[in-house]
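Here the complex is missing a single protein chain, while all its other protein chains stay put.
Let's turn to subunit A:
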Amino acid sequence: MNRLLARFIGLVTLLLTGDPMPSEVWAQVVVPDQSLAGRIVPANKLSANNLDLRPFATIWIDTASIARYPTITQLAQLSPFPTGTLKAYGKKPTIWLRFRIQNPHPTDTLHRLFFGGYHHSWGISQFDAQNRLVVAQENGLLFRQSAEGSADPFTLPLLVPPNQTRTIWFQTTGYSLFSSITPRLFTRIGYEQFRNSRLMTQRNHFGYCCSIIGICLFLSIFAGIQGTYSRDVTYGYWSLYLAVTGFFFVLLLDLGFNLQVVGPTVAALYEPMKYLIELTYLLFLLSFLKLNQYTPRLNRLILVMVWCLPIVFGLNFWGILTHTIPVINFFSIVFILSQILILFIFVVISRAKVPNRHLVITGSLGLIVMAGVATGLNKAELTDFDYFWTDPSVWFSLGVVFELIFFNLALSQRGRLAERAKQRLEHEKALENQRIHLITEQFQQRIAETEMAALRSQMNPHFIFNCLNSIQFFTAQNDSEKASDYLTKFSRLIRLVLENSKSEKVTLANELETLRLYIEMEAMRFGQKVQYSILVNDQIDTELIQIPPLLLQPFVENAIWHGLMHKSEGGTIQIHVEQPQPSLLHIEISDDGVGRKQAAEYKSKSATKNKSFGMKLTADRIELINQLYQTQTQVDILDLMDQQGDPSGTKIIVDIPI
C-alpha cells in the first residue's frame, strides 16, 4: 500500500505540474546480476522457452539520437543494462541494446522469436561475426509487419544458422516507459505460453474490456433503432459514436492481449482511431446541443474544424501504413489542438439552451477526468498491468462507461421531453378543435334561434288574430267572396312564412311574394290607410336570386306601424328592387309616414315594448348571416325630408350580396 500511495502522490504531482517526480517515478528496473553483461548468451540458457535477455545486454542511451539505425556499431558507448532507477528528463532518448547469440548446434538452425516489448516502433539489425549486416527489421505497433515469420508487432524472427554467432542490435524510440523495454527470446511454444499466461493473469481486464465492447455495440444498435423511430439525427450520431468507440475497444483488446484477431492493416487503425472518436463525439455534441438552431454561425465554424478530423485521420492512417514516422509529432500537435477545440465547445455548451446539457457536461467531464487519470497513470509509470486498478485503460473505459450512462440519460430525457412536447401539442390541438367545434355549434344554434324568433315575430298572434277577426267581419257581412279571398291569402302567407323559415336561403320571388301578401293583409285590415307598390327591375331574374328568408318583412312592418299608421290618413309603401351589380341586390323600402323622430316619440308611450323587437332581431340576424357567410349585407336608414325640411317619411336601404 505504501508503494501505491507513493505512486498516487507522484501521479497527482504529475497531473498538476506536468513534471514527474524524478526519483521514484521514471524507471524501476531490476537486473539481479550485471556480471553477465556483454557475454554471449550461454547455450544452456538458449534452450529456455522464455529467456530474459537483459542480463546479457549492454545498453547505449542515445540521448542526442546521434546514431541512425542501423549503422550503430562504431559510435555506441555501451554499458550494462542499468539496475535500480534511471533518471531522465525531457525528450525520450533512443535506446540501443546489444546481444550476442551463438548457435552451438552443428546442423540445426536456431529458430527463436525476439520479443522487444510493447513499443510503437523498434527494430533489430543482425550482424554476422564479420560485422556484416545480415538482416534489419523493424516492427512495432506503428509498423506492423505482415512479413512472414512475424505474427505480431512485438516479436521478430531470429534465425541463427548452425555454428554461427550473431550480434544483435535492438533499437527503439517508440517506447512509452523504460520499464517496458523487456527484450526476451522465446521459443514458439514459450511465446504461446507467455501470451496465454498474460491473458489469464489479466482475465479481469479481458472480461471488462469485452463487456465494454458489448455495451458499446449494443447501445449503438439500440440507438440506431431509436433514431429510426424518432427520426432524430442526434441518435444517428450517437449510434455512430458508440460504434466507433466499440470498435476502438476491439482494437484495444486485440492489441492489449495480442489476440491477432484483426489483421495488421485494421490494427493500424488503433492510433488514428482517436480522431474518428473525436469526430463522432463532436458531431453528436453539436447535434445534441442544437447549435445549428441556436448559433448557426458558430456551428458552421465548429463544423469546419470538425470535418478536418477525418482528413487528419486519413493522413495519420496513411502515414502509419507507409511508415512515415515524422508525421507522428505533427499529429500529436493536432491532437492537442483538437482537445482545445473540445474545451471550446464546452464553453459553448455552458451557454447552450438545451435543457439536458448538464447531463452531457457531467458525462463528458467524467470521461475527461477518467482519461486524465488514465494518462496520469500512464505517464507516471504506475503501470502494473496485473493489478486491475492501475491499468490506465481500465480507468479510461470507466470514464467511457460513465459518459455513456450520462449521455444516454440525456438522450432519453430529450426523447421524453420531445414526446411530452408532442403530446402537449396534440392535446392543445385537440382542445382547439373542440373549442372550434363548440363555437361552431353555438353559432349554428344562435342562427337557428334567431330564425325561430324571426318566424315567431312574423307570425305573432297579434297579427294572426287581427287578420282572422277582419276576415270574420266579411263573413258576418255575408261577403263570402271577400272572406274567402282574404282567407286564401292569409293561408298562403302563413304557408310561405313557415316554409321559408326552414331554409337558409329562398328565392327573391318567394320573399317578394311573402311581402306582397303581408302588405295585402295589412291593407285588408286598414283599407285606404295602407297603399303599396312593389317595383322590380325587369332585368332581375327573381326566381334565380337567393337571399336569406324573412329578412325584409320586419322593415316593411316597421314602415307600416311606425310610419303610416301614425298618420290618420295613412300612406304608401314603396318597394324598389334593383341589381346594380351582378353580385349585389339593392332594395329600397320607403314610406311617407311620420318619420323616425316622431315615431320614436310615439314608441316611448307604447303599451308594450315589443314593437321594435323586429328591427333589433333583424339586425342581429343580419350580423350572424354576415359572419356565417362572410357577406356584407348592409342596412341603411334614411330620413326623408320634404321641400320645407320637415320629415316626410323614411327610407330603408338593404344591400344584399348575392
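One rule holds for everything that comes next: a residue touches a chain if its C-beta (ideal position, glycine included) is under 8 Å from a C-beta of that chain, and two chains touch if they have at least 3 such contacts; residues count from 1.
Keep this in mind: contacts and distances are computed from a predicted model.
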| According to its UniProt record, what is the protein name of the omitted chain, chosen from "3-oxoacyl-(Acyl-carrier-protein) synthase", "Glutathione import ATP-binding protein GsiA", "Response regulator" or "Iron-regulated ABC transporter permease protein SufD"? | "Response regulator"
| task | Using the touch definition up top, pick the residue from A:Leu411, A:Leu493 or A:Met524 that touches the left-out chain. | result | A:Met524
| note | In the whole complex, of A:Val312, A:Val373, A:Met565 or A:Ile625, the residue touching the missing chain would be A:Met565
| message | Among A:Val261, A:Ala418 or A:Leu468, exactly one should touch the missing chain; which is it? | response | A:Leu468
| query | In terms of residues, what is the contact footprint of the unshown chain on subunit A? | reply | 460-466, 468-474, 476-477, 524-527, 561, 565-566, 568, 602, 605-610
